[in-house]
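A protein chain is absent from this complex, but the other protein chains hold their places.
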Amino acid sequence: MKNDLVLRVVGKLLIPFILLFALYVQFHGDFGPGGGFQAGVIFASGIIFYALIFGLANARKLMPDWLVESLLASGVLIYAGVGIAGLLLGGNYLDYFVLDSDPVHGQHRGIFWVEAGVAITVCGVMLKIFYMFASRANFDARTDD
Amino acid sequence: MLSQFSHLSYVITVFLMIAGLFIVIARGNLIKKLIGLSVFQTSVYLLYLAPGKLLGGTAPILSAQFTVYSNPLPHVLILTAIVVGVATLALGLALAVRIREAYGSIEEDEILAKDNAFENLQEKHA
Partner (left out) sequence: MSLEQHLPALQVILPLVSAPLAVLLRHGGFAFAIVTAGSWAAFAIAIGLWLQIGTIDGGIISYQIGSWAPPWGIEYRVDRLASFVLVLVSGIAALVLPWSRASITREIPEDLHYLYYAMFALCLAGLLGITITGDAFNIFVFLEISSLATYVLIALGRDRRALAAAFQYLIMGSIGATFIVIGIGFLYLMTGTLNLADMAIRLRDVESTRSVLAALAFLTVGISLKMALFPLHQWLPNAYTYAPSAVTAFLAATATKVSVYVLIRFYYSVFGDSLVFDQLPLPQIMLWLSLIAMFAASAIAISQDNLKRLFAYSSVGQIGYITLGLSFGSINGLTASIVHLFNHGIAKGAIFLLIGGIVAVTTHRGGAPAALTFDRLAGLSKRMPLTCFGIVISGLSLIGVPGTAGFISKWFLIVAALEQGQYWLVGAILTSSLLAVAYVWRFVEAAYFRSPASPEKIDSPAVNPENEAKKPIAAEAPLSLLVPAWLLVGATIWFGLDTSFTVGSALEAAQQLLGTGK
């Protein structure tokens, strides 16, 4: 598809905005629809859009396999880490109240990092699923891409 | 007549539930089974969300002018359920791809026939 001019130009225009929108959705989850899962999916869809237009090999150069698997695992570890931080600071598991001297700010911090972990994991999962399915497309007739 | 409309979401829920279950049971194509499963799970989302909206309730963001807020808890629960549904669908599709590569078909009766033929072959050789 990378020989199609319209797709190339539109893709290069839109993809940065898609990624930016993902970050917007991530941070505004407190006040509007949004949050970690949605942001992760939108970010991954930006990369998948790039892969559809410019080919899986180029997308793999951008986000290699080891990076995607590491994202997957790190997000879960960040989430668990927030919980263990609450444990170490004197509260129960996943206690956000103790994360700051002011309990309300502690809640903000806890939710921020937890949503960040969720977004990272979801982005990794969506990309991994796409890579797995797309790389098996060689099974049937190969189209020129 | 109006009361029937207020129950509309529940009627749709039941319809989707039965439709989804029927597709899973009645169709032999693996992909169609997964689609039926998704439809079935979607009906559950509606089951949780519809009662969450209170009559006259507004979005659950604190504000001075409103006293009645819709219930945000079902939305959080369903977000989790949607993620679970996506993961199940992804896993099911991955298995369908592997089955296609191993058997050459994604129709359940053809897969069963190949298995039986293989077992008969094994019995003949043993």
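By written order: A and B. Residues from 1 in each chain.
In the analysis below, a contact is a pair of C-beta atoms (placed from the backbone, for glycine too) under 8 Å apart; a residue touches a chain by one contact, two chains touch by 3 or more.
Predicted, not measured: the structure shown is a model, and the values here were computed from it.
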Contact footprint on subunit A, counting only the chain that is left out: 66, 69-70, 72-74, 76-77, 80, 83-84, 86-88, 90-98
Interface residues of subunit B (partner: the chain not displayed): 17, 21, 24, 30, 33-34, 37, 40-41, 44, 47-48, 51, 77, 80-81, 84, 87-88, 91-92, 95-96, 98-99, 102-103, 111, 115, 122, 126
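The working rule: only the chains that are shown with their structure count from here on.
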Geometric centre distance via CA averages, subunit B-subunit A, whole Å: 24
Of subunit B, residues touching subunit A in the complex: 61, 79, 83, 87, 90, 93-94, 97, 100-101
Touching residues (chain side subunit A, partner subunit B) in the complex: 31, 35, 37, 122, 125, 129, 132-133, 136, 139
